[in-house]
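First the structure, in the form of structure tokens, and then the observations on it.
The complex is shown incomplete by one protein chain, all other protein chains being positioned as in the whole.
As written, the chain order gives the labels A, B and C, with residue 1 at the start of each chain.
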Amino acid sequence: MSTSTQGKKVKIGVLGASGYTGAELVRLLLRHTQVEIALLTADRRAGQEMRSVFPQFSPFALPQLVAIESIDWTKAALDMAFCALPHATTQKVVSDLLAKAPNTKVVDLSADFRLADTKAYAHWYGHEHHAPKLQQEAIYGLVEVHRDKIKKARLVANPGCYTTCAQLPLVPLIKAKAIELDEIVIDAKSGMTGAGRAVKEEMLFSEVSEGFHAYGVGHHRHMAELDQEFSLAAGRDVVVTFTPHLVPMNRGILSTIYVRGVGGKTPADLHTILASAYAQEPFVHVLPFGEVPQTRHVRGSNMTFIGVANDRVPGRAIIISALDNLTKGASGQAVQNMNLMLGFPEILGLEQVALFP
Amino acid sequence: MSTSTQGKKVKIGVLGASGYTGAELVRLLLRHTQVEIALLTADRRAGQEMRSVFPQFSPFALPQLVAIESIDWTKAALDMAFCALPHATTQKVVSDLLAKAPNTKVVDLSADFRLADTKAYAHWYGHEHHAPKLQQEAIYGLVEVHRDKIKKARLVANPGCYTTCAQLPLVPLIKAKAIELDEIVIDAKSGMTGAGRAVKEEMLFSEVSEGFHAYGVGHHRHMAELDQEFSLAAGRDVVVTFTPHLVPMNRGILSTIYVRGVGGKTPADLHTILASAYAQEPFVHVLPFGEVPQTRHVRGSNMTFIGVANDRVPGRAIIISALDNLTKGASGQAVQNMNLMLGFPEILGLEQVALFP
Amino acid sequence: MSTSTQGKKVKIGVLGASGYTGAELVRLLLRHTQVEIALLTADRRAGQEMRSVFPQFSPFALPQLVAIESIDWTKAALDMAFCALPHATTQKVVSDLLAKAPNTKVVDLSADFRLADTKAYAHWYGHEHHAPKLQQEAIYGLVEVHRDKIKKARLVANPGCYTTCAQLPLVPLIKAKAIELDEIVIDAKSGMTGAGRAVKEEMLFSEVSEGFHAYGVGHHRHMAELDQEFSLAAGRDVVVTFTPHLVPMNRGILSTIYVRGVGGKTPADLHTILASAYAQEPFVHVLPFGEVPQTRHVRGSNMTFIGVANDRVPGRAIIISALDNLTKGASGQAVQNMNLMLGFPEILGLEQVALFP
Partner (left out) sequence: MSTSTQGKKVKIGVLGASGYTGAELVRLLLRHTQVEIALLTADRRAGQEMRSVFPQFSPFALPQLVAIESIDWTKAALDMAFCALPHATTQKVVSDLLAKAPNTKVVDLSADFRLADTKAYAHWYGHEHHAPKLQQEAIYGLVEVHRDKIKKARLVANPGCYTTCAQLPLVPLIKAKAIELDEIVIDAKSGMTGAGRAVKEEMLFSEVSEGFHAYGVGHHRHMAELDQEFSLAAGRDVVVTFTPHLVPMNRGILSTIYVRGVGGKTPADLHTILASAYAQEPFVHVLPFGEVPQTRHVRGSNMTFIGVANDRVPGRAIIISALDNLTKGASGQAVQNMNLMLGFPEILGLEQVALFP
């Protein structure tokens, strides 16, 4: 059985190790004292060494990259599989894996299992879900909100980077009925790694450096995830305005969130609610009232920084949250989920201090 | 008298030539067929050549930098002086200049003459205005809004970069009574040259590259200028929410603006209003409905690009405007003002095509 | 007939307008007073507007993009065609074009016609040249070295960006027999647009920002071009050491060149030779002895800046040259060639002042 703390390390697989979230998982897991990286997959790079794909791992001994179809999941006997595969392929892979190795636990970093509602999934993704049973089993892995369920889960859907950054400051305020639900505006800005390692013209250095732009205006898929979680927190339907932008930097998401207090709640009251909600959380840090965070100060760490300030329009507050999209926004949160699922201390392997400058 | 088109070129002075807006003025004026750069000032660099301060001008013959106090304004006999000096110093310099050379025209790029209301000035800047008479004489130089007054002006207050970027999309909508005035949110993002060449720790490369942050949250001075112009357009007080952010790039401002249509106005209606308002303007280009601009596509040009898209929240629109903060946001607009004031064709010296990539 | 200066503008075609050198040609030609952009090709984007491919051109009227195979060269009746196509395709296109429209002049920006020696071509490119006759006709278009031949040429091979940056400082020294030919080391650094708009993983923003590396160490194709021109200048075989590197910036090449003076020539003597060689050149500027250039100060301009300094090792000099790889290193030089070939003043359309900051 796979829990832990005996001398024996648990066996980990990273499916999709040639992408950025895969590399980030390897970076974190190499420093995790209780795990052994036993399997790395990368279909197009199968047969190559990880160092050919990510030279930063040259000094480390790591398993050779293999193709997913070549794996015997029973023999692999993984304690935990991280799925960092492109959308849609994931559903089939996780189905196969869990059919053959039902004791393996899975954290899926794609969007495939994030929506609990099959209709919402079909609406946003344009096809029926290929693994509806697993979709029902999957737990949404925003630790600070769903920690107890995650501890008992076999399959966790790791939240999106934008949505993590927006939910952490908003969910406690929505639950506390402290803000007007129909006026929430989330203006989000992300570094380029949020788009992954996909080879597209619009991701070329010369297309994105020295400039700034919005994309997916009015219709970004992450909205479905926000709708689900905000509505859950509110106990009614909530639809927010959300605009993502691309910043010429590698890592980091910053969300500037515009809200109006209700029931006489001032911005300072909103700050108090957040500070209190996160007082014991290891990876959410609420700055003193009036101070706002910068993405660079959480770079490479699993921290989320949150600031609350007065808007000049009476009754309105400006809330700013910042995290590293590859760490707390993806692979760090995945390791945090793993720690809960395998009974490890939650912060194991996630103690990195932010790299600034 | 100084108007133009005879063989003789008009004499131009740039006060404050060692800053970025000064350099941008020189870049533009060197290609302007009707002007001669006759005077360049830079107090701390007086006695040096412009090429020591900005090596890109090495191939060009330019006057040596002089200190302002050493100038005899009567002898200088400038047709036009551009004032690109730090805030507050400007008031005294312009007073002196116009006292001694009343026929010289002035475009001031600082914030000193932008606020017409003496009380508003004192409130935002913490002291009485030092040249209240000139403050009354000064015309606010947003060409697309105040073109006729500018043509007759002796002293023009060149608008701020953030405010130009926000006013161009909003003023026509406000005038058309097409949007809810109490719910306007402007989330603005600027490149680093917007902060000028001031030597401060927070402007160092390693402090600002690879990261993103907001600043002046809830209390940025540019708000006063927005209040004045939006209230003027609306015929009542308008107070907007405005948050500036810094992008790790040199040039560009992008404003993401959230509005709600009134009187049944849809986002497509707002687009029509803007497209119609700017159909004949040489420096404002409204993209097809649903398309949004990127700062890189106006880099180094005097263009403003505006896009309008549907928000997913019914009745709300997302409007995005982009310009180069040093060109249309400062020195390009100043040359545009000069062209009007001296009777030149408005686009002279401003025909640069954007530099992308 | 196509020469010039009457009211009638000459007809220009840009083949390969969807790449960066194509866009740079359009940027420059839009400001050229004697030309009309009559034809733009882009095979994969045929049928689209230029503004879809490069939104910075939205405000300008330009012909729709067409596929090369759809063109009737006789009807097109171009005065000048710029070929900005990928390597190898060019040979066939230029052959066809000149067969059907023998009066059209061509500047080819690819490497296809740069090597005069058919054996050298086959060696470096791995196949026989497909248009050996044209290869013999083509003139190597480094204006400052081959100006007279270019004026009479029908087909000019526009030099590479790295090689232009290395040849301008070295050719006069080699011709003057002022430096040791067997010890030349050229350490070159280029911005990312030098690699074009090709969609490759190693060109993604996140692969190249925040880092620096060399590539093609010991075997870069540009070496063939250097060999040819340096040997020609020396009257004997010259083989130099050349290492290209990638800088996380869009535009610019800087070459740091290590040489040893011969015949008692000091670094100051080398400076004198260069300053004298380029005293009358509009696009090469030699800085005062001891000063060295920065790429940012030539950005977007057609200038090359050259500096010469003492090495601490006696007898050795460090020479640094800088240019914009898309302008003097490609499209600007191509326009300069066109001006010579069509009898226009050499600087027409190339008067842009560098864009800094």
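Just so we're on the same page, a residue touches a chain if its C-beta (ideal position, glycine included) is under 8 Å from a C-beta of that chain, and two chains touch if they have at least 3 such contacts.
Model, not experiment: these values are computed from the prediction.
Looking at the complex as a whole, the chain kept out of the display touches A, B, C.
Only one residue in the set A:L40, A:L65, A:M80 or A:V298 touches the chain that does not appear here, and it is A:V298. Within the set B:T193, B:T256 or B:S331, the residue that contacts the chain not displayed is B:T193. Only one of the listed residues, A:V35, A:L134, A:L204 or A:L287, touches the absent chain: A:L287.
Across C:K11, C:H129, C:H285 or C:R299, the residue that sits in touch with the chain not pictured is C:R299. Within the entire complex, the positions of subunit C that touch the omitted partner chain are 182-183, 185, 187, 189, 191, 206-207, 209-215, 217-219, 223, 239-243, 245, 247-252, 254, 256, 258, 292-297, 299, 307, 309-313, 316, 318, 320, 322, 356-357.
Residues 20, 23, 26-27, 30-31, 54-60, 193, 209-210, 250-251, 285, 287, 293-294, 296-301, 303, 305, 326, 351-357 of subunit A touch the missing chain (whole complex, contact as defined above). Although one chain is not drawn, its touching partners on subunit B can still be listed: residues 20, 191-193, 197, 199-201, 203-210, 248-250.
FYI, only the chains that are shown with their structure count from here on.
The most distant chain from subunit C, with centres taken as the mean of CA atoms, is A. The geometric centre of subunit A is 40 Å away from that of subunit B, both derived from CA atoms. Each chain gets a centre from the mean of its Cα atoms; for subunit B and subunit C, those two points are 36 Å apart. Per-chain CA centroids place subunit A at a distance of 46 Å from subunit C.
In subunit B, the residues that reach two or more other chains under the touch definition are 209-210, 250-251, 293-294, 296-297, 299, 356-357.
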